[in-house]
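Only a single protein chain was left out; the remaining protein chains are all shown in position.
Order of writing sets the chain letters: A and B. Residues in each chain are counted from 1.
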Amino acid sequence: MSVLHRKDILRTDLLSDEELELILSTAARFEGELQAGGRLHNMAGQILATLFFEPSTRTRLSFETAMQRLGGGVITVADSKTSSAAKGESLADSARTVAGYADVIVIRHPRQGSAQEVADAVDVPVINAGDGAGQHPTQALLDVYTIQKETGAREGLTVTLAGDLKYGRTVHSLSHLLARFGCRLFFVAPAGLEMPARITADLRKVGAEIGETTDLVAAVGESDVVYMTRIQRERFEDPAEYERLRGSYVIDSALLQQAKPGITIMHPLPRVGEIALEVDAYEGAAYFRQVANGVPIRMALLALVAGRE
Amino acid sequence: MSVLHRKDILRTDLLSDEELELILSTAARFEGELQAGGRLHNMAGQILATLFFEPSTRTRLSFETAMQRLGGGVITVADSKTSSAAKGESLADSARTVAGYADVIVIRHPRQGSAQEVADAVDVPVINAGDGAGQHPTQALLDVYTIQKETGAREGLTVTLAGDLKYGRTVHSLSHLLARFGCRLFFVAPAGLEMPARITADLRKVGAEIGETTDLVAAVGESDVVYMTRIQRERFEDPAEYERLRGSYVIDSALLQQAKPGITIMHPLPRVGEIALEVDAYEGAAYFRQVANGVPIRMALLALVAGRE
Partner (left out) sequence: MSVLHRKDILRTDLLSDEELELILSTAARFEGELQAGGRLHNMAGQILATLFFEPSTRTRLSFETAMQRLGGGVITVADSKTSSAAKGESLADSARTVAGYADVIVIRHPRQGSAQEVADAVDVPVINAGDGAGQHPTQALLDVYTIQKETGAREGLTVTLAGDLKYGRTVHSLSHLLARFGCRLFFVAPAGLEMPARITADLRKVGAEIGETTDLVAAVGESDVVYMTRIQRERFEDPAEYERLRGSYVIDSALLQQAKPGITIMHPLPRVGEIALEVDAYEGAAYFRQVANGVPIRMALLALVAGRE
């Protein structure tokens, strides 16, 4: 049994180096076995419950795929409006009920701290699939896995994170992980959507080299990886301001010309214009490979917490 | 093949003693095999269709888990608004269509008699997962299974049923089963929500010893099991009356002090205050074990009607 057996996966900053390595290497092993045409039975006879208290089709499908690729079964609550929560049941009671059915629970909930609340209520392992302004550890892990696969490295890279860095939960967790690997980070965000000061302070505390700018061109000129995120219209009071800013945080062929040769382009998806369609043909355009990497990462997590890796 | 092969499970009162024993013993066998780490394949290659014409997440997940624990597959219609019923298709036609896909059908429908209607329309076995004011036999069966597991007995127990006994479909079926086992029953309900007279008359006819009271304390003082149910706000014209009554039908630590030592506490869930959170730590608090017992009971039913026990 691994160090992660019976553990909850709630935040990336609680993962030890050993645990992190184990997740990444297990994911790589599973991916290799699938690509070789192998069939896996690690989770045969086991049930995963995915509880989505807010919609996230991509994350839900990725977990359901991962569990089934391992031979396991899935039960899903995708619409909380028709669930017992509507009858006034507490989250802890809903979780304890589902723990009577399933061997692992995945929870997505709009309230920060909800995943911890579920983990405290049940005996089965819990994986956080996003808890509001909190964490989304499986996304950060698949991002790191993607960077490693695409660049062949992980340490000492220069990575630009661009777009909405204030509300983008993903970039917060990812920054922490990249800082641990000694990456140099550029944060490129419009005024008002900058990386929160407490996060940059944290990152500098662990020795990260950080540059903050509004100049995307300059940043990608020095970066091995650029990680784009969506700027959401609802963050702006003035629609014209939104349109203006949005246009300045787009990767297109012209920008690619000014980027460091071989740069890897990532995006957690869905994109809504942040990456021009013409970029899709560029071989470093990794965003659809990135989303596919969610499957081996989640396979690894499921098998590890269930003690069936 | 067992006596239940190709049978429908529509109501508990139609089950013979032999059938009842078979269900309970098969559930116990499956539960033991799962707990020993065994993997079951009884329903491998088979398909269960779960048709939910009203939401019941708990019951749906329990059946889906049961089928998958037996190695079978599941197709689900969880939202009748997007189904063919919305185009004006009759329930019988919808059922006959699904019978072209599945080996067993589970139906939940708000109209009393709907499960019988489906059973009349199709050749595959049908299990009633609740038909309005009618029956909910799998809930009653898992309740009996729980009582037997928790108390180590079944016959000659004293059981208090408390809360909304008028509209609570579950307590009607359960009372009948407990009366068959020679249990003594206390019915504790606020005025207006008492057990219907026709049911108490029926129960007395089969020789049941029944006490009716509004005094929960007195009842639990003599009971081996107390079965709480939710009192629904919408049953009351006067909200103040609801709040007053609701408060007097709560199990908390203070009440536990006055209960018979070792009393088993049950609830079909979700609870909305009928059992204080402080009671969860009490070892006789059986409600979350009760909900988990829905899986082996439903595994037994699925395998028995499919002739694959």
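Here is the rule we use: contacts are C-beta pairs under 8 Å (C-beta built on N, C-alpha and C of every residue); 3 or more make two chains touch, one makes a residue touch a chain.
Being a predicted model, the structure only gives us computed values, none of them experimental.
Undergrad: Among the options B:Ile75, B:Ala133 or B:Ala153, which residue touches the chain absent from this view?
TA: Final answer for the missing-chain contact: B:Ile75.
Undergrad: Looking at the full complex, which residue from A:Lys87, A:Arg111 or A:Arg271 touches the chain that isn't shown here?
TA: Result: among the candidates, A:Arg271 touches the missing chain.
Undergrad: Using the definition of touch stated at the top, determine which of B:Leu4, B:Ala66, B:Val98 or B:Ala119 touches the missing chain.
TA: Selected residue, touching the omitted chain: B:Val98.
Undergrad: For review purposes, identify every residue of chain B that touches the missing chain, sorted by number.
TA: Chain B touches the chain not shown through residues 44-45, 47, 49, 73-75, 77, 79, 82-84, 86-89, 93-94, 96-102.
Undergrad: Please output the residues of chain A touching the missing chain, sorted low to high.
TA: Residues in contact with the chain left out: 39-40, 55, 57-58, 61-62, 64-65, 68-69, 71, 78-79, 269-272, 288-289, 291-292, 294-295.
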